[in-house]
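Structure incoming, see below.
Left out: one protein chain. Kept in place: all the others.
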């Protein structure tokens, strides 16, 4: 089971802030996971937008990395507080 | 009677913060007043130092102005609070 | 001290406590951001964070501030959850012996919080809600420090 976190507007689009999913065996990179989740939640490519950053186990990843062994994937729209 | 105010370190040198003086008739400009007060309080030219600013009736003066009709003369060492 | 919390805080009280704890600093700069109490269209905010990731990021930013300016102490309080008009969103306070260091570090940390800190902010008005992203000016401000 992989924990997926949807932040900000992504949480509104998926209508959930987090979920635990059984990822099919052939989904083993970030990009593949995004496509799969886009379809699963009818997100119209929202996760694939270049502004969305990804964290694997709370570390930012900049390329299409493997998700093998990952516990938690976070999808982050543009941030900003204050 | 003319009210004279000595601020900051000048007040320490004169050992008073303010005084009222009868100024002799021939003392009618800022520079003349400074010299007269320097002597009166044994100030060793402290009032004539270029860093000392003068206010006549609470307005800054930049030249050797007449003190005729003045009520209050303030002598100001370099300022700074905060 | 870094606090990310969904509990409202008293800015004046927190600032006094911060000053009490950093007695040797002659200069304390601070910034408070809050939800504006606008006339007609009352606005509330909803703020999300990413647990420890958010706090770790802020912690790293304070380390950069300590490395760059002679600071004795930093306080950052940032609200999450639902905030109503007039409530404080953020308090940043910096203590130093030097006025310029306190001002600049406070300014730097606010720029970090506005553009890089891991928060998401939704503005809710009577006419609807929108997720707010940093303005171009915020990104420009933040580049001053790099």
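Chains here go by letter, A, B and C, matching the order in which they are written, and residues are numbered from 1 within each.
Keep this in mind: a residue touches a chain if its C-beta (ideal position, glycine included) is under 8 Å from a C-beta of that chain, and two chains touch if they have at least 3 such contacts.
These numbers come from a predicted model, not from an experiment.
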Not-displayed chain touches, in the whole complex, chains B, C
The one of C:27, C:53 or C:124 in touch with the missing chain is C:27
Where B:2, B:21, B:61 or B:76 are the choices, the one touching the absent chain is B:76
Which of C:3, C:19 or C:53 touches the missing chain? It is C:19
Omitted-chain footprint on subunit C covers residues 10-16, 19, 23-39, 86, 97, 99-100, 102-103, 106-107, 110, 114, 137, 141
The missing chain sits against subunit B at residues 5, 7-9, 11-12, 17, 55, 58, 74, 76-82
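Keep in mind that, in the parts below, only the chains that are shown with their structure count from here on.
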So, in whole Å, the Cα centroid of subunit A is separated from that of subunit B by 76
Subunit A and subunit C have mean C-alpha positions lying a whole-number Å distance apart equal to 27
When centres are defined as mean Cα positions, the distance from subunit B to subunit C in whole Å is 50
Flagged in subunit C as touching 2+ other chains are none
Among subunit B residues, those touching two or more other chains are none
